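A single protein chain has been omitted; all remaining protein chains appear in their positions.
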Amino acid sequence: MKFLQESDLPAFLEHLSAEANVIAPTDVEGLVQFRPWTAGTDVELDTLLSRQSAKEFIFPQWEPFLKYRYLMVCDAKRPGTAEEAKLELRLTDEGEGGGEVVAVSDPPAHELVMVGAEDSATPQVIFGLRPCDARGFVQMDRVFGGYGGFYFDPYYNSRRSLATLLVVTCHQPRSTCFCRGVGGGPAGSEGADALFTRIPDGFVAKALTTKGAKALEFPGFVDASEAAAHAAEEAKAAAEEMVSVPFELEGLREALRASFESVDWRELSRRCISCGTCTYVCPNCYCFNVTDEAVETQGERLRCWDNCFNPSYTLEASGHNPRDVKSNRFRNRFNHKFWYYPEKYDSLLCSGCGRCITYCPTRIDIREVLGVMGSGVAESDAAPSGRSESAAVGEAAVGEAAVGEAALGEKAAGDGEESA
Amino acid sequence: MTVVASSQQTQEAGSAALAEGAGPARPIKVVAILCNWCSYAGADGAGTARLVQPYGFRVVRVPCTGRVDPLLVLKAFEKGADGVLISGCHPGDCHYSEGNYYARRKFELLRRMVPHLGIEPERFRYTWVSASEAARWQEVVTTFLAGVAALGPREGRAL
Amino acid sequence: MTDELRPEQGGQEEVDCSSGKNTLTLADVEALASIPRAGTRSGNPYLPEMATVVEIIQETPNVKSFRVRFSDEEVMERFTFEPGQVGQLGIYGVGESTFAINSSSSNKDYLQFSVMQAGEVTTALHQLSVGDKVGVRAPMGRPFPVREWKGKNLLFIMGGIGSAALRATVLHCLEHRADYGDVTILYGARTPVDLTFGYDIEEWQSRNDVQTVVTVDAEFPGWEGRVGFVPTVLEELAPGPVDTMAVLCGPPIMIKFCLQVLERLQFADEQVYTTLEKRMKCGIGICGRCNVGPKYVCVDGPVFTMAELRELPDEL
Partner (left out) sequence: MSDRQEIIRELAREALAEGRVDYFLGWGQGYDASQNIPVFVREVTDVDRLQWNPLCHHNLTVFLKRKMPDPPDARIGVCVKGCDSRTLVALLQEGLVDRDRLYIVGVPCDGVVDRRKIDREFTGEVIGIEFTGDKVLARTAQGDSKEFDRTSLLLDQCGGCHYPNPRVADDIAGDTVPEPEGEPQWPSLAEFEALSPGDKAATLAAAFSTCIRCFACIHVCPVCYCWDQCVNRSRTPALVSQRVEKGENLMFQLVHMFHVAGRCPSCGACDRACPVEIPLYLLHEKMNKELYDMLRFEAGVDLEGKPVLQAFSLDDPFGEG
């Protein structure tokens, strides 16, 4: 257990920034976000949660996979080797479009040079994450790290392996926090390289990994006094007290499976506007899109965040959309977090930060959704119930039930959303 | 896939056209969107008549100014244009009867929005040049380019 | 359940990944480069292999087949796949789409993809000419279990462009003809013009060790073959379910009615295979859009048995 004076925090971050980019929550005109920290910037820790988690620093909102250039047909010089191509395209290691030429097509067809995206990963220290934010990375690690025999994502992992997560435990959890409900806690250490707890005059810190220990080598740290350690434990316990457990995790996956066809999905999603706010502020949501962007003869293939509420997320070229109805898209998010992901990765895809509740334009409450869907009393279309809101949907619901019969059948029309 | 013998020539032509009065930085880039029936013919006429024109602008020929979405203009600015000039048939003379009447409203709104985006008003102009008005075209394009050149390349832009 | 939901700190385990040994370190990523797997250059599953179009075949008015070779001969040499697997075929500047590899898995000269013009990428693909460069990430997905089928009778039911998804499998089974019992191919299209792979059909019809039935939906000038919808013809053929595997691919409506027929013919769900199509982006089970419930079509499929599909929620 170490102790750092509150007043030494800037010096500590300064120390860290010698070897890594330091990221910390800062307040920009009332909006608290994780931003690159520079000397002189205040670290905002009074606000419990930044607007977004720090996920964009490991999994950026957009990044190029590869770059390419078509060479002009009229060009007399055609590169035969990667070295020649580099010269021809004026590719330098530092300059614009720099990086490695991974392939050169053979002449004389239309020349195409493909350049692998630069490995831009640099060491990062993210300070001021909350336990739920850090846990988000642990859950994404499984997806991008190839857990269970799947593929390994070099872009994510190159950044992830160079990142140190310095977590600060929560002192005043919000009413929307439910980390304890999903197996975490306001003082949880999962994913943290070091865990800081704020006490009146500073931080009690504990290294949990070698990366964390290295960060705590800063000379400003002293051994924590017994009183300080005790104060930290008390602060953690007090925070723990304040977080409620709003729904039962036990049996939730089975309940979601059982209620896939439930009319409750439509009722719960009524006020959803099908935007992507909940997924973009979420520390765990990781779905993305891949798109090519080219101008004239050069371009790049990039990935950018995408979300399952996007109406064109699953839209196929034929015009068919497996989730063209809002409630189906809505259902997917919760099912993904508490059923699909657990089935694949033996964990769950939610750390209970509550951002999706607070920043949803219509305040859709994941606790309520899981409470209803996980309670086991959710009714399916097959047995319409006396639940107050189910009456008027009966008509359209019949269409869906019919589809349920033939798994490969065509989607019945009139499913709530007209097709375009 | 056909690779067009590309715009390199045009780009170089553009580079050569270091507009007078511009700062030392880079040459200005101006896009001129001309309707096929009037202004393009007018500009063509100016060329045929060997009227002296500045040459640091790129012409985009469109069927009708009514087709020009204000967003295309904003996209040009976003892509780094220093000025955008739109010219079509005089109101009343539209090849498609009323295309430029619709355009007029849209461009007027755009003209008023452009300064709001931190772009100097001189960088956008919409006007009318008929097929027979070669001299007017010469005047329009010369003044517009001079105005943009006086401001120089755009810097610190939001769009 | 609670135990299951709390992963170990760090959550990473060493596992045998389908793209090789897998840990978190970058050094290991480099080691992956040696794995002979196209489209995973430097262990990066997102980077396509450069390939060249060597031949284009106009199959039907809106379907073209592209035969492509990897530009790197070594990659071409090492490339292997199993019938039923798919690949991402992409044009730089436009994007990628998923198509079944429909050349024979024993073919070392080229990979064939058949493309129906529908969206942005397929339209761009249709504009390609021989010699153009494309990117290929392959193979991906779960293949048909052709080895498990040894000794069984095979019934292939294909409709329209659905033939492209089954062609590699049919070719494999015919190449290893002795391994299987009776082989029946039922292929239908809307009109004779829409029949793909005319060259195959001719060959299959000329063989006496395979029953090939070709049908079109309605009478058509000059067509002297069979007329009738695939499900109807299937019912007439009435193949016996004993020791028979039925493999289907075609438009949803055909599948729906064929399944009903197969059920009447007493085929068990485990005997019926199909291959699914979804909008895909990453192709490697990450980007999240091709799921049917908890299963990702790109890695858990595209091949599924009816028994497996019945377990999944209705989200097709």
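Each chain gets a letter, A, B and C, in the order it is written, and its residues are counted from 1.
As a convention for this text, a residue touches a chain if its C-beta (ideal position, glycine included) is under 8 Å from a C-beta of that chain, and two chains touch if they have at least 3 such contacts.
The structure displayed is predicted, hence computed values, not measured ones.
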Contact residue for the chain not shown (choose from A:A213, A:A258, A:C275 or A:A317): A:C275
Hidden partner interface residues of chain A, rising order: 28, 30-31, 33, 46-48, 51-52, 61-62, 172, 174-176, 266-267, 270-271, 273-277, 279-281, 289, 291-293, 302, 304-305, 307, 310-312, 315, 321, 325-327, 357, 359, 361-363, 365, 367-368, 388-389, 391-393, 395-396, 414, 416-418, 420
Touch list for chain B against the chain that is not drawn: 69-71, 74-75, 78, 90-92, 98, 101-102, 104-109, 112-113, 115-120, 126-128, 156-159
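Definition applied: only the chains that are shown with their structure count from here on.
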Distance from chain C to chain B - Cα centre to Cα centre, in angstrom: 51
Of all residues in chain A, the ones touching two or more other chains: 70, 110
Sequence positions of chain B contacting 2 or more other chains: 1
In the complex with chain A, residue positions of chain C that touch it: 1-2, 4-7, 9-13, 15-19, 22, 24-26, 29, 32, 41-50, 52, 71-72, 90-97, 118-122, 131-133, 135, 252-253, 255-256, 259-260, 274, 277-279, 281-282, 284-294, 299, 306, 309-310, 312-316
Complex interface listing, chain A residues touching chain C: 65-66, 68, 70, 102-103, 105-106, 109-110, 112, 114, 116, 138-139, 141-155, 157-158, 160-161, 182-183, 189-191, 208-209, 249-251, 253, 257, 260-261, 286-292, 294, 299, 301, 303, 306, 308, 313-318, 322-323, 328, 332, 335-336, 339-340, 342-344, 346-348, 403-404, 406-411
